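Have a look at the structure below before the remarks.
The complex appears here without one of its protein chains, the remainder shown in place.
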Amino acid sequence: MAVPWVSDLTLLAAILATLLPLCSFLVVMLFTRSHPRISAGLSIGAMSVSLLCALFLLNEHWHMEKPLEYAGRWLVSGSIEIPFGFLLDPVSLLMLAVVAVIGFLIQIYSLGYMAGDPGISRYYAFMSLFLWAMMSLVVAPTLFQLYIFWELVGLSSYLLIGFWYEKFSASQAGKKAFIMTRAGDVAMFLGMLLILLHLGNLSILEIDSPALAARMSPRLLTLSALLIFGGIIGKSAQFPLMTWLPDAMQGPTPVSALLHSSTMVAAGVYLFERLFPFFFFSPDAMTFGLFIGTLSMLLASTMALVTRDIKEIWAYSTISQLGYMIMGLDAGAFFSGAFHLTTHAAFKALLFLCSGVLIHTFETNDIYELGRKGGRSLKVPMACCCIAAGALAGLPPLSGFFSKGLILEGLADLSNPVWLIAALFGAFLTAYYAFRPIFIILFPREASGEPEVHSATSTSKDHSAGHSSSHYWLMGWPLILLAGATLCLGFLKAPLEHFMGQTALPGVKGIGHPVWLLYTEIILAVGGVGLAWMEFGRRCAQQVGFVEKIPALHRLFAERWYLDHFYGWFVDRVIDRGVSALFTQNDHRVIDGSIDGISRGTVETGRLISHMHLGMVQYRLLAMFVVMVLLAFYFFF
Amino acid sequence: MKWMLFSPEIFYLLAALCFLLLSMTGRLHRRRDHHIALALAVAGVAVCVASLQLEGSLFSETYKIDLFSQVFKLLLSVGLALVVGICSELRGIQERYEHEVYLLLFPCTLATMLLVSSIHWLGVYVSLELSSYSLYILVALRKDWTQGIEAGLKYFLVGVFASAMMLFGMVILYGTTGTLDVKQLAQILPGLMSHAAVVVGLLLALSGFFFKLAVFPFHFWAADVYQGAAHQIAAYIATVSKVAAIAVLVRMVAMLGGSSDYFVHVLAVLSVVSMTVGNLAAIAQKDLKRLLAYSTVAHAGYVLIGILSMNPGGYAGAIFYAMAILVMKFTVFLVLVKVAWDGTNLEVDGLAGLHRRSPLLAMALMVALFSLAGLPPTVGFTGKFLIFTAAMERGHFALVLIAMINVVISLYYYLLMLRAAYLLEPQEQCSPLSLSAPIKLLAGALVVVMVAAGIFPRYLMDLARNAAQGLM
Amino acid sequence: MPMEFAGFPFLSAILISCLAGFFIILCLPEARAREIKWVGAVCSGMTLALAIYLFFAYDKSRGGLQFVERVQWIPSLGIQYFNAADGFNLPNLLLSGIVFFTGVLTMWELEIRVKEFFALYFLMVTGVFGLFMSMDLFFIFVWYDVSLFPMYPLIAIWGTTRKEYGAMKLTLYLLAGSALILPAILYLFVQSGLNTFDIVRLMQPGTFTAYQQKFAFILLYLGFGILAGVWPFHTWSPVGHVAAPHGVSMVHAGVLMKIGAFGVLRVAMFLCPQGWQHWAQLMALLASIGIIYGVLVGLRQTDLKYVIGYSSVSHMGIVGLGLSTMTVSGLNGAVFQMFAHGVMTALLFSSVGYIYDRTHTKAIAELGGLSRIMPVASGYFIVAAMAGMGVPGLASFWGELLVLLSAFETYPIRGTLAISALAVSALFMLRVVQKTFYGPANPKYVDLQDVPFSLGVPRMILVTVILLFGFFPSLLLDMIETASIPFINGLPR
Partner (left out) sequence: MRIVPFGHVLLLAGLLFVMGAFCAVTRRNLVMIVLGVEIMLNAAGIAFVGSALRWGQLEGQACVFFILAVAATEVAVGLAMIVFAYRKTGSFDPAGYNQLK
């Protein structure tokens, strides 16, 4: 790798930030598999150094004008040149910092959560693998490198979801997640190839530059944009490929917090940011993205209304918030998507970690159960949970309000009002489903008249034994930090906008501030919380949601709009029993059959001919004579 | 010094006479006869080697001695020596007639030597009949008389019928051209090739050799004779008389073949049919010797490809293939004789457990089978390779393709034999085969020859090529 | 015999060390199994060391044929013992060395008839090495058959399920392939009129007319394609893999199928470029069908080795697709994939072999939760399965990436078909891994002990090779590039 040897510090920091988790992964996997303490320490140490480097890079380049790119020659094959290196600009540095901070906090949290689990060193190894893949994905200078780490992130999510592989449901969920994201990756790979064909190389800066738009016909540009958007749909669990995320909750809760809420699923949105100018050139792709974002946001919110498993609620809310970000980006508001991604990462991780503490102590995922077992007694987690839910709902002082407001303003600038109406309705639903579990846990109904415990999806208990109080504080400390972040991140809007704005992209519209939009947003948020209070918080409320009153709707949402049934039917009927059964029969009967048939045929003719030789002597003489006569006659033809 | 040219034949005549005297002494000394026969055979080989470089012609230009004939005489003498080598017990022959075996073997070899170098149709006919008749009797001497007599009769009837057809062919040739001397015919025939009578006559004339080589219409005797005859006699028929048939066919076609397409087509038809019939029939065989018979028919088909391509490469290929057949077939018969030492017929499954009973024989069988199948590092492959190259030079692509398909079919039953030897476990516990030192040496030497001729075929090929030059 | 040796004849040294092993084993008495195995290990280790030395000693800047060895064998027919190393055959030589060495170590626990097994094993691998290094048509065919016929006794005697049927079918099918190759080689030899089998001389443009090239190419492609598992002719490979003992199926799937692909490259494409351009469409079609077909049929298999058999049919389809695109990166990808797939399948088979030796069953339904019982052994299988799916960081990702890149350029529809197979191959591999390794531990196998270090060595070597060439593909690609660029540029337009 002919990289110009480290003269400046930035490159060293970038290298350290990305490669250290890889080293810890290799060291843990090869040498310290049997010493959990050492492997945990190793991976947290590596993560802390990468965190420091990420933060150092962030403030070192706070005022950078043009992006920094380092590229070393990695693989040359004929006309294709695949370099390996780093692309540092505000988009990637911000994301790098987000990933590093949340990764570090969750690794600390996991010390407490996973204590006593036999596979802890394997857990930390896979976590370091994920962090290496995610960090390198973020700073990838070319789509090749991004695609490579995109797949590696998918692999680590498979390994972490299926961490407790003894549970059949965990390995099943891991397989489902991997295949669905892989389907998206296939689309993305095709989109990449289309660009490669026309551009010659896949460096991101060149893709974003107008030069590409000049080379490709608009129709082809839209097609490749749509294909790459397919990859985003796969990774960020948008409309068609969304059902793997709620199943991914089988994994340990810190994994859900890190991967399936803030960082991994956000990779899709990050890719959108990364190629924003490229997407911007094809308006049809933007409208299609807008449609997909809205659809998945609404569907996910409706699913969150009915489910009883606390982690699944936050999983659905992640899908809907990602839908929000994509709507924001597709509406052309570049900074709104990026800012919402940052704030969402913080409060969603906080939500998961709080519910992790609850699950960890009471060993059940069901919100009614948690309520009855005295969830309210744990003061710190419940407080942070309320803050995070408030941010999710978009209540004013919290970060969620600012970032969601930006998105709504972006949508307001669009000509067609339907997107804005859908977004506002979504905001209302979000507020409602955010506070439903909070009130159920805070104001549990006594044993009498409780709706009998039945959970829509069979969520088996988390695999963790009771713990001493020392772990309590290990898990508590990250919560407080994250709660602080959700509180003050909202106020960092202006400096962040300035930081992101430096490389403001041409053609991005300025964002106006219609006043009535701000008030409607607040009213809807408070209205949602009030409705939730009405149905769950009040003393005499029956704790039955307005949706659960209509059984048909209830079942529809509980069954995830029958998407899972469709996929199950498709994989089982079409692929398994249909096409591959057809091919297998063809293989056995037609191809193999014909070859065995030929060989049996020769053996039969052999037997026939050998019988011919057993006749009387005189037949042989006759045969000789006749053949020679025939050969003689042949002369005349 | 003319008689020096004739020395191999004279030697074998004297040997035959000596055995005639011995057979008249009455009492049977099996060991003594065997030792004398072995000594005489080896001496015969020495004489042939000595006379290898001789050139000249005898009996007023009807008996040609050149490298071609001398090489084949050497091959025939080596074949005889090998066959005599495995005649130590001769359990397959009735005790009373054991004298006659050597008495008839030596004249038969003498006849084949005469056949090889005579270039006058009458000489060819007489020597062919002499060798056939001695073989008819040898086949009939089997201890189990029912098999022996049936095989002898069938062999006799088919043989005599074929020689009658050959004679008629000769007559037509003589009638239309006026001469029986092959050298003169070689000048006259190219002009007359358009006449039906001449070509049919030539074809009928060759039918005698087709019978000897067991080519398609004349191969009906092969299966029954191999099964009916004693193992040693079957070995002799499979090796020595095949080599002689190839020799005389090559000489006749080389000198008389000429340019007529019809003749090439007929030979091609015969070769394809005999290949296919031989291979297909061999698949369904249970008895080992019957299977070997059909495989010989198939090999006759392969040799015919070499002969019909009518170029020096083709003839050299046929000569090389003759050498290969001699070694390959003899090795399989050596294994057969040692496994079925009591002279009874052996089933293919009778080879069961051979790898345990005697690893050396099993290895020899494996190498021989792969060589018969024509797999590379062995002499069989080089033979086939030369023949196919020659055929390809004449543009017979389809013929080569059919031949290769036949090779694959033949591999099936060779692998079945290998399976029997290496995989099957014998039902009753058979004792390990104890081989005498010379036999072990012979088996090892054969394996070495087969593999060495496959890997370094250069010298043998040059010998065959020079022999083929002399023909034109 | 005029000999021409450029310095110490390394290439022949590899052959000699194989043959030496063969003869020493022949001389050792049957009872001394341990010594036979050590002789096997030493000789195979020597070939590996030589292959590695050659790999790194090859001067990439100069390129072309190096370490040339030429001995006139049969001058009258223009046959010479002509060996040379270039960008295409060095990776394959390295692959054969690795798979051969690890194959011998994997068969360390063999008890029955050890002497015959290793003798035949050495003979087979001598054929493999011979074919890769030879530049003479005659010797390519000779080594092709030498590597094939030991297959019958190896599978028929030491095989597992339906061994006799599998052995007979495999041997006859592959030799039916040679029934197509020999006529084609002779046809080329005769039509060239140069009375030589030397590929370098026959390769010069203008020796054959376009019709002759088209005619010979299809025959050679079908002949070698049968061995490379090209779609309609692939049915022998799963049957053969299941029947063969795992050491043999390692070499068989790992290296022998590469001989088929290498044969197509070295003989068919070198000598008949116009034939190649003419038939490329058919090659691409069969290859992409093979990719999809192998994966889909693999989905329904219940036997572990069948699964691996069909996955290698699919991967060989990728190699075929790479060969059919007339681009440099397509060729690079194909040769790289040959190497990567070889190592990966060898690892798959050796881990299945270990599992079979312990549980005596290959049926996926009976196995379950092995990861808990023997984590290290199942870890090897899982790494190989990941490589099978084309996970980056493992060797076969780069092969697939390059092949699919160039396939998409030349054949967009077939390229898309092949790329969509990536998703199905994930489903296929993960389903196997989940059923055999995850899920509750099967009580029957609870007391099995994990793979000890000594037995783990071969599998560790394979894993490190996969990782090494996964992280640093340029090590191999620069080598292949030195041969593919001059070849593609030299093509007549």
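The letters A, B and C name the chains in turn, as written, and every chain counts its residues from 1.
Here is the rule we go by: contacts are C-beta pairs under 8 Å (C-beta built on N, C-alpha and C of every residue); 3 or more make two chains touch, one makes a residue touch a chain.
Note that this is a predicted model, so its numbers are computed, not measured.
A.B. asks: Would you list the chains present here that the left-out chain is in contact with?
C.D. replies: A, B
A.B. asks: Just one of B:56, B:175 or B:191 touches the chain that is missing; which is it?
C.D. replies: Only one listed residue reaches the unshown chain, and that is B:175.
A.B. asks: Which residue, B:68, B:161, B:302 or B:370, contacts the hidden chain when the whole complex is considered?
C.D. replies: Residue touching the chain left out of view: B:161.
A.B. asks: Taking the entire complex into account, which one of B:20, B:47, B:149 or B:430 touches the absent chain?
C.D. replies: Looking across B:20, B:47, B:149 or B:430, the contact with the absent chain belongs to B:149.
A.B. asks: Any idea which of B:69, B:227, B:241 or B:276 touches the chain not displayed?
C.D. replies: Once the missing chain is taken into account, the touching residue is B:227.
A.B. asks: Contacts of chain B with the missing chain: which residues?
C.D. replies: Touching the missing chain: residues 122, 125-126, 129, 133, 136-137, 140, 145-147, 149-154, 156-157, 160-161, 163-165, 167-168, 170-172, 174-175, 178-180, 223-224, 227-228, 287.
A.B. asks: For chain A, enumerate the residues touching the unshown chain of the complex.
C.D. replies: Its contact residues with the unshown chain are 614, 616-618, 621-622, 625.
Here is the rule we use: only the chains that are shown with their structure count from here on.
A.B. asks: Go through A-B and A-C and name the pair with more C-beta contacts between its chains.
C.D. replies: More contacting C-beta pairs are found at A-C.
A.B. asks: Most central chain by CA mean?
C.D. replies: C
A.B. asks: Taking each chain's centre as the mean of its CA atoms, which one is most distant from chain A?
C.D. replies: B
A.B. asks: Roughly how many whole angstrom separate the Cα centroids of chain B and chain C?
C.D. replies: 42
A.B. asks: In angstrom, rounded to a whole number, how far apart do the mean CA points of chain A and chain C lie?
C.D. replies: That gives a centre separation of 37 Å.
A.B. asks: Listing for chain A: what residues touch at least two other chains?
C.D. replies: 599
A.B. asks: Can you tell me which residues of chain C touch two or more of the remaining chains?
C.D. replies: 172
A.B. asks: Going by the contact rule set out above, which residues of chain C touch chain A in the complex?
C.D. replies: Touching chain A: residues 169, 172-173, 232, 235, 239, 293, 296-297, 299-300, 327-329, 332-333, 369, 371-372, 386, 391-393, 397-398, 402, 404-406, 408-409, 415-416, 419-420, 422-424, 426-427, 430-431, 434, 437-441, 473-474, 477-478, 481, 484-485, 488 of chain C.
A.B. asks: Within their complex, state which residues of chain B touch chain C.
C.D. replies: Spelled out, the residues of chain B in touch with chain C are 355, 366, 370, 375-377, 381, 385, 388-389, 392-393, 397, 400-401, 404-405, 407-408, 411-412, 415, 418-419, 422-423, 457-458, 461-462, 465.
A.B. asks: Would you tell me which residues of chain C are touching chain B in their complex?
C.D. replies: 73-77, 116, 138, 141-143, 145-146, 149, 152-153, 156-157, 164, 168, 171-172, 175-176, 178-180, 182-183, 186-187, 189-190
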